[in-house]
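Notes follow once the structure below has been shown.
All protein chains of the complex are present and in place, except for one that has been dropped.
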Amino acid sequence: MTALAPLLRGQSPAYGAPIPLAEAKRVLAAAQAEAAKNNWSVAIAVVDSGGHLVALERMDTTQYGSVEVALEKARTASAFRRPSKLFQDSVAAGGEGLRMLNLTGAMPIEGGVPLVSGGKIVGAIGVSGVTSAQDGQIAAAGAAALK
Amino acid sequence: MTALAPLLRGQSPAYGAPIPLAEAKRVLAAAQAEAAKNNWSVAIAVVDSGGHLVALERMDTTQYGSVEVALEKARTASAFRRPSKLFQDSVAAGGEGLRMLNLTGAMPIEGGVPLVSGGKIVGAIGVSGVTSAQDGQIAAAGAAALK
Amino acid sequence: MTALAPLLRGQSPAYGAPIPLAEAKRVLAAAQAEAAKNNWSVAIAVVDSGGHLVALERMDTTQYGSVEVALEKARTASAFRRPSKLFQDSVAAGGEGLRMLNLTGAMPIEGGVPLVSGGKIVGAIGVSGVTSAQDGQIAAAGAAALK
Partner (left out) sequence: MTALAPLLRGQSPAYGAPIPLAEAKRVLAAAQAEAAKNNWSVAIAVVDSGGHLVALERMDTTQYGSVEVALEKARTASAFRRPSKLFQDSVAAGGEGLRMLNLTGAMPIEGGVPLVSGGKIVGAIGVSGVTSAQDGQIAAAGAAALK
């Protein structure tokens, strides 16, 4: 997860070219492997550096409400070039941080993570279906498939 | 209400076939009886396991704003396979739980309850018109009509 | 269908009080009887004189896309105090009539009919599921239940 460390410090790389489908499927497969290993069922969305869907899969028995949530988490991470957990942390801090509940295009729930390749943000992954910490664990496993 | 206990612990059954109209009307009638017994006026929506309306009735003197609210509560319970009260509880807990104010497709207000039949989620009921605790009481009475 | 004749000539009565639930259910039952008699499956929506849902039922085996269509047809008939078929006729006439494809709040498809009681429009019924002419036949049967 070395690639994520600077993102968590708010240092966001520039956007790169959109992630190719083959790479997106590699990310998706790594995320699914992490979910399956833990016997979790989730929806996983991979968007490109413009926030547009490249690949999405919903594992059997996943609640269908998770489809839209996974997509929104991915869009959040792409649009703001940072993990959606950072917005969740703002909300959790209360006070001024609550304004993040109204940040257009940002879902303040863990589980969305930018995808970095060659030092550039090429897209993002979003996961939904279990607890948001678990969703985040799956998303990180997916993001780690790119180096 | 035994069927609801596991849902409240977050253990959601799989989706089953969509609830038939006759069953939906039985759920709706049981909910209306609970409302009438307390002299309450509400809108009641029953959706299927895909979140699509099967039956809806608004009792006389119910504010019309409750129609959409009842429907959204039912959709929430179907899409996430749990009572909408669980999201309300997250919000009430404050801190990180406030993120549930921004979960796409989830209305964090008591009164939406999954409908379980044969161990599967066949739909959901949503109620709006009185206090959300009373809405929830009516929804539970409706859900209990299925065994 | 005597009550509909003036509507078809574009002479719309004033709005009256919202249709009560008991009356809406009578309309809905009459419409369902007409559908069942023909072995048709449809969604039927009854809205009040403000265009807000009072009762809706979707018969088993009806495509779920018909739920929203039935509701829109009913809303059209209530909002414009005339059968949705009149807008369909405009579209069918072509030329200037095509503008009705962009009349906000109007679905130009047969199957939505105002409900008249005591010489006032108390709501509307919308039907979807079979051909639009058949939908219209069912809606008319429902509307005829009020006199």
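Order of writing sets the chain letters: A, B and C. Residues in each chain are counted from 1.
We adopt the following convention: contacts are C-beta pairs under 8 Å (C-beta built on N, C-alpha and C of every residue); 3 or more make two chains touch, one makes a residue touch a chain.
Just so you know, these numbers come straight off a predicted model, no measurement behind them.
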item: Identified contact with the non-displayed chain, of A:V27, A:A55 or A:L86; value: A:A55
item: Given A:L21, A:A93 or A:A133, the one touching the chain that is not displayed; value: A:L21
item: Absent-chain interface as seen on chain C, which is shown; value: 61, 63-66, 68-69, 72, 88, 91-92, 94, 98, 101, 107-109, 132
item: Interface residues of chain B (partner: the chain not displayed); value: 15, 17-18, 48-52
item: Residue ranges of chain A at the interface with the undisplayed chain; value: 20-22, 25, 43, 48, 50, 52-60, 64, 67
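Keep in mind that, in the parts below, only the chains that are shown with their structure count from here on.
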item: Contact graph of the chains (line, ring, star, complete, other); value: line
item: Intercentroid distance (Cα basis), chain B paired with chain A, Å; value: 30
item: Centroid spacing, where centroids are CA-atom means, of chain A and chain C in whole angstrom; value: 45
item: Shared-contact residues (touching 2 or more other chains) in chain C; value: none
